[in-house]
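Below is one structure, written out as structure tokens, with a few remarks after it.
Of the protein chains in this complex, all but one are displayed in their positions.
Should a chain be cited, it is by its letter among A and B, assigned in written order, with residues numbered from 1 in that chain.
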Amino acid sequence: MAEKLQHVLSVKQLMDVVLLQDLFETAWEFERDEVERKQRMRLSGRIMASMFYEPSTRTRFSFEAAMQRLGGGVLTAENAVDNSSSAKGESISDTARIIGGYADVIVMRHFQKGAVREAASNSPVPVINAGDGAGEHPTQALLDTYTIRKELHRLHGLRVAVVGDLKNGRTVHSLLPLLSLFPGLHVTLIAPPSLRLPQEICAELQERGVVLHETEEFSVTTLGEADVVYMTRVQQERFASVEEYEAVKSVYVLTEEIADQLKEEAIILHALPRLEELPAGVDRNLRAAYFKQAKNGLYVRMALLAYLLE
Amino acid sequence: MAEKLQHVLSVKQLMDVVLLQDLFETAWEFERDEVERKQRMRLSGRIMASMFYEPSTRTRFSFEAAMQRLGGGVLTAENAVDNSSSAKGESISDTARIIGGYADVIVMRHFQKGAVREAASNSPVPVINAGDGAGEHPTQALLDTYTIRKELHRLHGLRVAVVGDLKNGRTVHSLLPLLSLFPGLHVTLIAPPSLRLPQEICAELQERGVVLHETEEFSVTTLGEADVVYMTRVQQERFASVEEYEAVKSVYVLTEEIADQLKEEAIILHALPRLEELPAGVDRNLRAAYFKQAKNGLYVRMALLAYLLE
Partner (left out) sequence: MAEKLQHVLSVKQLMDVVLLQDLFETAWEFERDEVERKQRMRLSGRIMASMFYEPSTRTRFSFEAAMQRLGGGVLTAENAVDNSSSAKGESISDTARIIGGYADVIVMRHFQKGAVREAASNSPVPVINAGDGAGEHPTQALLDTYTIRKELHRLHGLRVAVVGDLKNGRTVHSLLPLLSLFPGLHVTLIAPPSLRLPQEICAELQERGVVLHETEEFSVTTLGEADVVYMTRVQQERFASVEEYEAVKSVYVLTEEIADQLKEEAIILHALPRLEELPAGVDRNLRAAYFKQAKNGLYVRMALLAYLLE
């Protein structure tokens, strides 16, 4: 096994089958634990600092609940950009160094790509990237992969369809490389021409042996073979005109009708929040796994915190 | 006794004498407990999420202190509206469902009437309404009633004067129905013509046997028989003109002089924050019970959390 991770900044650091196995086993242990309402105090006396320079109540709560369920304490800045020394012009590297004197681990979200890496460069304690703008969100890829593993009982030989905004969605950019660790991956990329997966990611995946199939068509034809249908939000601000947005928006919608025609054992994922691309009616479909996926974030983050702090 | 409450959304759900008795006894137990500095860990390992879509440091702190005094942990969003997925257009029902995967109970304040009920509709864990716009604030009515019970040692045969903005104040709208559970309630409604208690609430109270007396006059004459004088804030934005506001504002003021002439055993309540309607000089009056009332919120919320989570 590779050297123990110090910080978690990029999904590249997680591309290690043994590490994943290790984390997933711990996560699964925590999950069963909760069912039994047993209480773990593995991180009692330890403190996590949440530094969110961009809003995300959900991701913040997921990390903070994880830390507290392990017995640890939490310092929280839900809107660090307005309220911190950064307003006085301090470098983020100084901030992390000082906060690292108070806390045992820092979870940071930042609107700027690279900012979390800069914070980590000088931090005396582990820094976890909870999303850095157009950059990465490695723990999201981790919990997505954990969810697939749990629901389908395997990670090899997967047929995955990813749908929507493949150009800007950092979720997909992190998930596909992570899944490519496992042999036999087939990916169907379903997106409008203006939102296709960037060429360098395609190339990287193909180099790693992934079979890619690109299409604009969102239908049972292109989805019917998928084990995993991964929906993403298509955001208006990515389009040149409202008309173009409206046209695309109405096409990439996983209706109840389409959901019913997926393979019986298929699962539907979405990083949430969702808009019209995933109607609430689909929630009743047994293939809908996105709320479980969100909840899995708790266990995976517990596993990651335990890994980093023990 | 009725079925155990799942969510606490409306004071209607609390209109159950046995339930009230049960909650008040637990609250009283917690209160004595604190005096003895004993520590309870009844909710150790459990987590409460505060989702405040509207500012209220006081109510938030009251709930969070209650949870922590029971040994539980807290996730907090002091300004969820700016910082959450709601900014991305997510339904509040989705939000509650996901947060309910991280926390064991959700306390929600929202600026929109009905939003908390919608959140509860899909939540896997109990949701407590901490105020939903012009809607309700059931735990305030609960702590008001608890305070009256503690200070006057009875809830039957009460003479209550409610003063100020009876039209918009959700506090009064929730409190009076709750008190009407107990026989012999006489209520004097003291308000300017434009801020009278809505007719449907009057009718409901009368149907339940409450004797109502409406007047504009705020004086010893109308207050002299009251066991409870419940003052409310008169807010400028409720008036058509500044002049009208100024005229009313200066009338509905409980001066030290008036306070001195109340019945000796009477108590003065106010949900706070107060403005000019309740001068600081009254704080020295033995009838002033509004700071005790605020503190009682702690014990009542402890009792409610213990009830919902055990």
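By our rule, contacts are C-beta pairs under 8 Å (C-beta built on N, C-alpha and C of every residue); 3 or more make two chains touch, one makes a residue touch a chain.
All values reported here derive from a predicted model rather than from experimental measurement.
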Identified contact with the non-displayed chain, of B:167, B:238 or B:274: B:274
Contacting the left-out chain in the complete assembly, out of B:13, B:56, B:91 or B:112: B:56
Touch criterion as defined above, residue of A:13, A:79, A:222 or A:285 at the omitted chain: A:79
Candidate in contact with the missing chain, chosen from A:8, A:23 or A:99: A:99
Residues belonging to chain B that touch the chain removed from view: 37, 39, 52, 55-58, 60-62, 64-65, 68-69, 74, 76, 78-79, 233, 272-275, 280, 291, 294-295, 298
Residue numbers in chain A that touch the chain omitted from display: 44-45, 47, 49, 51, 73, 75-80, 82-85, 87-91, 93-95, 97-99, 101-103
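Going forward, only the chains that are shown with their structure count from here on.
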Whole-Å gap separating chain A and chain B, where each centre is the average of the chain's CA atoms: 40
